[in-house]
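Removed from the display is one protein chain of the complex; every other protein chain stays in position.
And then chain A:
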Amino acid sequence: MEILVASAIGVLTATGLYLVMRLRTFPVIVGTSLLTYAVNFFLFASGRLVVGAPPILSEDATRYTDPIPQALVLTAIVISFGMTAVVVIIALGAYLSAGEDNVNEPDPEGLLEGMDEEGERA
């Protein structure tokens, strides 16, 4: 079973990274979401895989899985929603005001041109 979990995490990482390296905002955002799945799954798995022993205390249970990675990942899932939402509104704002959803600076050298002596934007 471990091989399945490990391979799933690997595939999520690889597909996420590939999409992150695309040129438009939307695939980059979707790629980060896939990376988030991979990272959360990995963090969760660091408590090792246990079947049928949820960390709910009861008289009958003989063993429990490690609750700490679960608590960490639970908040991570919720925070990742917040992060995705912020990135999406930034991407949306950029697209709506500039009409452009490319993630790269089209003219990197031009960045330096527009600055005055103090390094402030003219």
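The working rule: a contact is a pair of C-beta atoms (placed from the backbone, for glycine too) under 8 Å apart; a residue touches a chain by one contact, two chains touch by 3 or more; residues count from 1.
Methods note: contacts and distances are computed from a predicted model.
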TODO: Could you tell me which of "2Fe-2S iron-sulfur cluster-binding protein", "Branched-chain amino acid ABC transporter permease", "Monovalent cation/H+ antiporter subunit A" or "Predicted lipid carrier protein YhbT, contains SCP2 domain" is the UniProt name of the chain missing from the displayed complex?
DONE: "Monovalent cation/H+ antiporter subunit A"
Task: Chain not shown, touching residues in chain A - done: 1-15, 17-30, 33-34, 37-38, 40-42, 44-58, 64-68, 70-71, 73-75, 77-86, 88-93, 95-97, 101, 103-105, 108, 111-112, 118-119
